[in-house]
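Below is the structure I would like to discuss, written out as structure tokens.
A single protein chain has been removed from this complex, and every other one stays in its place.
== chain A ==
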């Protein structure tokens, strides 16, 4: 039985994405488990490299599919969500996980699913701490990774997750809520319920990551969160949910995706709320704080001030000057100060040059050797 399908859509517009995905898949196939599937959806204009790679591997756990002549059309016109929707029916796993070509997800997620389902059989959404990795070519200077060292398995309550997501409770530069199929695993049964409830599609919007997050939090019966990272999100220095500006504007909500992660995610959430007819009050203060936190992630003074000015203008336009009362970002990333390395607040801070990793897969190999072993989770919970 296939427990997990790891889906990786590959788009032609990401340079090196095919090489990156090959690197990741090689490492995944090195895992001895046979209960996972890797499904590569090749939406690039040249499908030959990945097709050849799959033939060379000749591994039943790997499937490479392309919509054929419609590939480019699907990718270009109908967006990422359409590509994701196209892939799901081709999966065979009981659980579905989606990542991007520059990312890595480890097949040992299956071990966590097994340990979880043994104790929480009704679980239908699993998430974990996500590790961020800036690929060497995308680094402007020294990059410090921040990786959680915890290994507790938690069952967050739905009401708490809704607070964290829709009301931005305890948010940093983004909501402190990480569920959904993107860098998470969602049970097929839940995905089908989502499809039935939302116009016969699994994913919508230009940013299906946030769409999946909102739908999962709303509709999951039992969410499970493991503190230990099981996937790596490859970062290229742009906001993770960035969209073309023209597509991202929303009437009455004068934020744009280019402002940063908080704005990009809020835009998707606002669309989702409008789509579902959800009207909430009292979330604005949490979001404005998140905007301030987003400014504080800027790595240069210039970037900080640009971001601060853009957010301030949008907040003023949206809520008037009184909205700025909760918007007080402070520039914390003084480039003259050395970056911290070591252990702080149960997080390891280390230079991404460590062990000279050259890909998201190699970075996972590194952090995997430094963190609680996945195979001991079952013993830990016993």
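We take it that contacts are C-beta pairs under 8 Å (C-beta built on N, C-alpha and C of every residue); 3 or more make two chains touch, one makes a residue touch a chain; residues count from 1.
Rule of thumb we're sticking to: contacts and distances are computed from a predicted model.
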item	value
Chain left out of the displayed complex - its UniProt protein name, from "VWFA domain-containing protein", "Glycosyltransferase", "ABC transporter permease" or "ATP-binding cassette domain-containing protein"	"Glycosyltransferase"
Option from A:19, A:155, A:309 or A:370 whose C-beta touches the chain left out	A:370
Sole contact to the chain not displayed, among A:57, A:149 or A:306	A:149
Option touching the unshown chain, where A:31, A:274 or A:341 are the choices	A:341
Where the unshown chain meets chain A, residue by residue	146, 149, 151, 332-335, 337-344, 346, 348-351, 353-356, 365-366, 368-373, 376, 379
